[in-house]
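For this view, one protein chain was removed and the others were kept in their places.
The first chain written gets the first letter, and so on, giving A and B; residue counts start at 1 in each chain.
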Amino acid sequence: MSKNKSDYLINRKDNQYEVVIGLEVHAQVTSESKLFSSSSTKFGAEPNTQVSLVDAAFPGMLPVINEFCVKQAIKTGIGLNAKINKRSVFDRKNYFYADLPQGYQISQFKDPIVGEGKVILDMPEGQKEVGIERLHLEQDAGKSIHDLDPQNTFVDLNRSGVALMEIVSKPDLRSPDEVSAYIKKLRSIMRYLGTCDGNMQEGSLRADVNVSVRVKGSKKLGIRCEIKNVNSIKFMQMAIEYEANRQVDLIEDGKSIDQETRLFDTKKNETRSMRSKEDAHDYRYFPDPDLLPLEVSDEFVNELKKNIPELPDDKKKRFIDEFKLSPYEATILVSDIETSKYFEEVVAKMGKNKDMKLAVNWITGELFAVLNDKNLEISQSPVSAKNLAILVNLIKNGTISGKIAKTVFELMLDGDKDPQKIVEEKGLKQQSDPKAIEALIDKIINDNREKAIEYKQGKEKLFGFFVGQAMKVSGGKANPQLINEILKKKLQ
Amino acid sequence: MSIDLKTIKHISKLSRISVDEQKADKLADDLNSIFKFIEKLNELKTDNVEPLTSVAETNLKLRTDEVKSKDIRDQIIKNSPQDNEDYFVVPKVIE
Partner (left out) sequence: MSEITKQSLSELVKNIKDKNLSSEEVTKAFIDRSEKSKELNAYITENYSSALENAKKFDQKPNLELKLPGIPMAVKDLFCTKDIRTTAGSKILGNFVPTYESTVTQNLWDEGAILIGKLNCDEFAMGSSNETSFFGNVQNPIDKNLVPGGSSGGSASAVAGQLTPVTIGTDTGGSIRQPASFTGTVGLKPTYGSCSRYGIVAFASSLDQAGPMAQNVKDCALLQEVISTYDPKDSTSIEFKRNEYSKELTNNIKGKKIGIPKEYRVEGMPKEIEDLWQKGIEFAKDCGAQIVDITLPHTSYALPTYYIVAPAEASSNLARYDGVKYGFRAKGENLTDMYEKTRSEGFGDEVQRRIMIGTYVLSSGYYDAYYLKAQKIRKLIKNDFDEAYKKVDAILTPSTPSSAFKIGEKKDDPVSMYLNDIFTVPVNLAGLPGISIPAGHDTNGYPLGLQIIGKAFDEQSILNIAYAMEEKIKFKNKITDWWIK
């Protein structure tokens, strides 16, 4: 099914190179408390105020796992159409760093909680399947702050121990656009499930990007570099672009690529080797003896499966079948759970005699423009779904014209006003009395007799002029359909 | 098998324990005698043996997702070697 018509290729004198990308996405699990301790996960607290004795690794402190985080990981696994492993093991990944109080990170190495799965991307050229290698649970580290003091580094452990899901893709991605679509799709699925808020500014979603290149057509994977901890889609795309070209240049120059960890410098727009960290890369993984293997029953998993909400792919299919939306429209409306909720509420509120196309156009057109302009999420929309539905219905039943509707919409923005009331108060109701419109048109023709003659002689473009005059004189309220009909008759 | 000075240096680096030449020599001797004694395990064939995961034959207990630990910053920071009211402080990290 994957058409894979990727055309992102890097061209050099004689060669065309294909870019092969795999992602390790770190998604913060939405939960009240941390993975192995009962301190809060809230973002933005004062430094070190959400740190328990366990998080700061005091002597004799022990981890106790959070059931909700386990459920969140399994739900995400279900959302990724993945195999849920009934037995998984927590390992210690040992390394020293100032913001790693235990001297090890509790992670899952050999036996992750979720195995292979897949995600479908909607690309302009068609659908593409991306394989998921695995998903495992692990602890986040704290934060080192290097710029508060010239001699010292400051450490804040508020994040230390927060649950992360590491979602590892197969090396199935072939372009920065696919990476963008993949991240957006993952985020969308997790937001539908409520397992990760996907907030990249707050660091809830970040990724290590593995990039390699190969001559197009080659089956062998090239040597890959891992770009660590990139926290926006734009930076991921820029990093890939830079890194792929760097690797191609090396190959073209007959040089070899070192398998290494690199850092993306967002200011200089380049990737840099992190050799200092390379030397010590021997994590000495072993099963954490403070924990037992995590075993979940079929019942436990089935109970979670039962409560999985409709996910974007299914919702899209339903929107197409039930509401007769185009795949393009449906994709836009399901991409974000809040958008789909808004849309479904508009649909519900429109009642029986609804105009689906019109509703979609208003949401993806006017509403999105306003949200974009004001930098708001749809959940913060100044116009409620209920009022937007009323507005669409007013257009549909001819009470106002599309043009007047735009004026009404502007007025609605201030305090989510009821469009019906605006129309009444401002007298914006469409003039649909044929007699009145006829009189209006007679007057316009009379005032512009020369133009009427020109029209009749064949200058048909002038029809628009008369429509415009009629709208102008009526203050935009005249029913445009009636104007058209009557004008045609009068100008014959 | 024998553990040489290069290996000693490597594992001392991994375990963040500085080792001078004299100490390294002594460590190499000690570790070699200990590993000689450990090598006894090679007598056993264990290809088909499942490793032990825990002697505690019980299921991992799951805790409910509740915030119980409050702000105890004072307690957390109290024992830290370099005073600061808000943060742990360490010598500059050189990347």
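In the analysis below, a residue touches a chain if its C-beta (ideal position, glycine included) is under 8 Å from a C-beta of that chain, and two chains touch if they have at least 3 such contacts.
Everything numeric here is computed off the predicted structure, so don't read it as measured data.
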item: Residue among A:E46, A:D149 or A:D282 that touches the chain left out of view; value: A:D282
item: Touch residues of chain B, complete complex, unshown partner; value: 3, 7-8, 10-12, 14-19, 27, 30-31, 33-34, 37-41, 43-44, 46, 49-58, 60-61, 63, 72, 75-76, 78-82, 88, 90-94
item: Contact footprint on chain A, counting only the chain that is left out; value: 53, 56-65, 92, 94, 96, 98, 101-104, 153, 155, 282, 284-286, 288-292
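Everything that follows uses one rule, which is that only the chains that are shown with their structure count from here on.
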item: Geometric centre distance via CA averages, chain B-chain A, whole Å; value: 41
item: Complex contacts: residues of chain B adjacent to chain A; value: 13-14, 16, 53-54, 56, 58-69, 71-73, 75-77, 82, 84, 86-95
item: Parts of chain A lying in touch with chain B, wherever the complex brings them together; value: 31-33, 37-40, 46-54, 56, 64-70, 89, 96, 98, 144-146, 148-157, 274, 276, 279-280, 282, 284, 287, 289, 291-295
